[in-house]
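All remarks here apply to the structure that follows.
Omission of a single protein chain aside, the complex is shown with its protein chains in their original locations.
Letters A and B name the chains as they come in the text, with residue numbers starting at 1 for each one.
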Amino acid sequence: MSILKCVNLSKNYGRHAALSSLDLELPEGKIVGLLGPNGSGKTTLIKLIAGLLTPTCGQLLVCGQPVSVATNSLISYLPERTYLNDWMTVIDILLFFNSFYDDFDMKKATDMLTSLGIKPHDKLKAMSKGTKEKLQLILVMSRKARLYLLDEPIGGVDPAARDYILSTIISSYADNATVLISTHLIGDVEKILDQVIFLQNGVIKLNSDVDTIREEHGKSVDSLFREVFRC
Amino acid sequence: MPWKFDDSRPVYLQIMDEVKQRVLTGVYKPGDKLPSVRELALEAAVNPNTMQKALSTLESENFIHSERTSGRFVTDDMTLITALRKEQAESIADEMLSRLKATGMQNDEILMLIKAKLGE
Partner (left out) sequence: MLAKLLKYEFKSIGRLFLPLYGLSILLAIANRFTAYNPDFEYEIPEFVLMGTFITLLMGLAIVTFIQCVLRFKRNLLGDEGYLMMTLPVSRFDLIFSKLIAAVVWTVIGGCVGLTSLFILTPYDSMVSTFHILSDIFRYGGFNGAMFFVYMILIGILGVAAVYTPVYTALSLGHISNKNKMLASFGWYFINSIAVNILSSGLVLTIEKVQLWDMLRIDISGTMVSHMIFIGIIIILLIYNAAHLLITNYVLKNKLNLE
């Protein structure tokens, strides 16, 4: 069944059209890349799916249901920013997630945190930005959701951390779930993607399997991206 | 350590090549049990579906076979492996010869060079 379905989805801010009549359908069991330059509408689309923005028009369905509080339990969202309260400790935030989300895997989260050397009583206030980002990623990937929305998870992160993030995504793969990753840095991300969507000025320029792109265009997604979005 | 892939060909084809290579070099011995799709995908840093596609295609070529509950195994059909080794050797030889010829060497010069190299 399709995890995500957008029909004629539009979002306007005043006169600026962030997304224009978008049609998109994503099946389950895929890792999909949402690629585009800054300002192309990637974050807007993700926030619309997460229910943090209201569409100007169009339909947005997650697992067949319209986006609402009911779909919040199906979606695990990692925003670009830190949304955690500084006064909390690691164990505080783990218990918070565990109590609100039935599908939160406490053991998986604590295992991952331990392997990174993050201790339960570490305060968020004392953590570096990179560590906080990894913590947020672990929280999001420790849920058994149907749709994972990762907004720029690897932007501004060192290469080792990037590998860690990509490994975490691969190992969390489930064939009844789909991961939507938005990024403007393709490089290594390409190898973990099944499918890519190119977004520019709120319009989908390309929606294709990664293999098809290599077979038809004889080049990597990265190269094709640079071509399509040449300044 | 993520496997290395180039940009020009689909990743699943390159994975198949890498697996075949590992069989030839003995990393995976004939009859060995392969790691699970998820483990291989993690090791190679690729999408599990891509790894699955590569392994399924290798299965259809009889390089590996799967046993329903126990997983995937390298073939122990030596004729297949030997044929692959021969095929690879020939293509490496073809490439080497064409490159040497491109430098302007003649056949007897090439033969002497190879003998010398083998003698080392």
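We take it that a residue touches a chain if its C-beta (ideal position, glycine included) is under 8 Å from a C-beta of that chain, and two chains touch if they have at least 3 such contacts.
Just so it is clear, the structure is predicted and the values come from calculations on it, not from any experiment.
> List the displayed chains that the omitted chain touches in the full complex.
Per the touch rule above, the missing chain touches A.
> Considering the whole complex, which of A:S73, A:T131 or A:S223 touches the chain not shown?
Answer from the full complex: A:S73 touches the omitted chain.
> Considering the entire assembly, which residues of subunit A contact the chain that has been omitted?
Answer for subunit A: residues 13-14, 47, 50-54, 69-70, 72-73, 75, 77, 79, 81-85, 87, 92, 96, 99-101 touch the chain left out.
The rule is short, and it goes like this: only the chains that are shown with their structure count from here on.
> Taking the touch rule as given, give the residues of subunit A at its contact with subunit B in the complex, in rising order.
29-31, 163, 166-167, 170-171, 173, 188, 191-194, 210-211, 214-215, 218-220, 222-223
> Show me the residue ranges of subunit B that touch subunit A in the complex, using the header's touch definition.
That would be residues 2, 5, 7-12, 38, 41-42, 44-50, 53 of subunit B.
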